[in-house]
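All protein chains of the complex are present and in place, except for one that has been dropped.
Each chain gets a letter, A and B, in the order it is written, and its residues are counted from 1.
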Amino acid sequence: MSTTVATSPSLDAPTGNLTVNDLSVYYGGKKALGPVNMNIPGKQVTALIGPSGCGKSTFLRSLNRMNELIPGCRVEGSVKLDDEPVYGPAVDAVAVRRRIGMVFQKSNPFPKSIFDNVAYGLRIGGMNGRSELGGRVETALRHAALWDEVKDRLDESALGLSGGQQQRLCIARALAVEPDVILMDEPASALDPIATAHIEELIHELAQRYTVVIVTHNMQQAARVSHHTAFFYMGDLIEFDRTPVIFTKPSQSKTEDYITGRFG
Amino acid sequence: MTAPRQFAQESPLPVAASAIIAPSSPDVTELVHRPRRAARLRSRRPPLVERVVEKLIHILAYSAVAAIILIFIFIAKEAWPLLTSDEIHREVTLGKMWFIQQWPGYDAPEHVWQPVSEFPKYGVWPLLVGTLKVTLVSMLVAVPLAIAAAVFVSQYASQRVREIVKPAIEFLAGIPSVVLGFFALIVMASWFQDVFGFDSRLNAIVAGVALSFAVIPVIFTVCEEALGAVPRSYVEASVALGAARWQTITKVVLPAAAPGIAASIALGLGRAFGETMIVLMASGNAAILSWNPAESVRTLSATIAAELAEVVFGGPHYTVLFALAVLLFLITFGINFVGDFTITRMKRRMGVAS
Partner (left out) sequence: MNRPALRAARRPRLGDAALWLATGLATLLVLAVLVVILVDVIRHGTPRLTLGFLTQAPKDGMMAGGIFPAIFGTVALVLLMTLAALPAGVATAIYLHEYADPTALPTRLVRIAVNNLAGVPSIVFGLFGLGFFVQFAGGTIDKLFFGGEKFYGQPALVWAALTMAILTLPVVIVATEEALSAVPSDVRMASAALGATKFQTITRVVLPQAVPGILTGGILAVSRGAGEVAPLLFTGAAYFLPKLPHTLHDQFMQLGYHVYVLATQSPDVDATRPLLYATVLVLLALTFALNASAVFVRSRMRKRIASRA
């Protein structure tokens, strides 16, 4: 698949492409990232790799405007979800986050029941009624490969689940609102190898329905899991290409240095 | 290097054994030949002063336990004759206090509190109802205001605003209750009279509102802390799911802080129940049994405060007043206990380790 985006988005099947143009992020006057130009293809997994502090998490968070929670943060440039701009005075950040969901590094389920956690996004969107919610909760939990493990204890506290289960619960919670894009910030870094394997399998399946952008410091994981990879270094996007290309024939020397472990 | 050194200390080192220790290490060989002045490893007893002071600390530490036990014992001791003394029973019994009585000169049986009269009447219900009325009014005013203010300060206010509001509320907390009672009596009562035109100038509403001024800082402080302690990760998760600010606050932050909020309400309730000076000065001090908050009331604590000065030591009135104190003590104990229990239950239900 080429890295250019489809030019005519179909109206009834949004493809979930993200188009990033000249995106720069400033923290209190200091530039932390950019300018970045990138077309993230829809319904594929894109991995963002790079050493610590290179800006990959900052980039991820600017896709769903979560950067705005940090005081003193300024964003320039544009991000588009299919045809719609994500930034701009006429755009509602809350609506953006319903279409572009996020899963965090450390799982953060609410101190509520498993059911209430997954249903949260639906309830704030106005959906009520246990039967209607129940169907969507079950679907989300199935897509997150968690349904079988929790179907008999939906009303128990979510905090009683294991680390890996909690993370899958957070994924289910994000899936319940049926976003177009799912952003994942090092989703498996706090998990043991078996749980990590589960998450990676899950990412594979998710790509059939959603656009997935995942930040990872684990290069092997990026190689296993993604269709495309972007390499960031010191606040700049160095290279963006199909994963096999990045990991075997990168065109930038910096990329090659990082891939081969010459620096970390 | 420690192992060889210890070995050297344990016993005089025969020359042969020195072969085990690396001959090239100068420190060790020196140690072998130096007379043993190294510190003993056996523990020695600490000096007398230390032991005495530590003992003193242990004893003083039980002063709180001793105090609370003593308090209960002595109050109960002075109230005990109510249950046992025949002489007291000629005038009043526990039954006469709680059950409705037919008094001479009254058309129908009534609960009346009138200890100083030809026929002393010790009906406790007017006092209980009075206490409940004032407490209810004060909680109805204080709880919403304090929680709302805590939400504002912890969720919306900037650092500068917080630095003004929090000390201000702490100062409100520090205002002695006698000053609040004074304010209620001298200023608020007339104002309420002008605006609402109550029959009694001093009543449960005036006292209740003044009491809420004392309760608000209690609830506010604990609530604000609880709201501030909600982990940021919950807020982030909610925002990332596309919740509006008010949804995050009402559906995630407030429920997560619920145990702390419940604790604050329990604390406020205990404070309201036992408060003396405000009600003594502003509630009208008329022991009337009625559910109308606009009438004068007498609370348990105010009764004790007002009447103890004129009783005969050891007499029935004296004994009954101490019995009221036992009742007050038990009620506040009960509120604390129920409060703790509820909070532990809430924490467990949320799955949080308490």
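Methods note: a residue touches a chain if its C-beta (ideal position, glycine included) is under 8 Å from a C-beta of that chain, and two chains touch if they have at least 3 such contacts.
Only a predicted model underlies this, so the values are computations on that prediction, with no experimental measurement involved.
Colleague: Omitted chain: which shown chains does it touch?
Modeller: So, spelled out: the chain left out of view touches A, B.
Colleague: Would you indicate which residue among B:116, B:186, B:229 or B:338 is in contact with the undisplayed chain?
Modeller: Residue touching the absent chain, from the options given: B:186.
Colleague: Write down which of B:132, B:165 or B:258 is the residue touching the left-out chain.
Modeller: Checking the options B:132, B:165 or B:258, the one contacting the hidden chain is B:165.
Colleague: If you put the missing chain back, which residues of subunit A would it touch?
Modeller: 14, 81, 84-86, 89-92, 94-96, 98-99, 122, 125-127, 177-178, 180
Colleague: In the complete complex, the non-displayed chain touches which residues of subunit B?
Modeller: Those residues of subunit B that touch the unshown chain are 46, 50, 53-54, 56-58, 60-65, 67-71, 74-75, 77-78, 144-146, 148-149, 151-153, 155-157, 165, 167-172, 174-183, 185-187, 213, 216, 220, 244-247, 249-250, 267, 270, 273-277, 280-281, 301, 304-305, 308-309, 313, 321-322, 325, 328-329, 332-333, 335-336.
Just so it is clear, only the chains that are shown with their structure count from here on.
Colleague: Quick one: which bits of subunit A touch subunit B in the complex? Just the residue numbers, please.
Modeller: 64, 66, 69, 94-98, 101-102, 104, 106, 108-112, 120-121, 123-125, 156-160, 170, 173-174, 177
Colleague: Touching subunit A in the complex: which residues of subunit B?
Modeller: Contact set of subunit B toward subunit A: 231, 233-234, 236-244, 247, 251-252, 255-256, 349-352.
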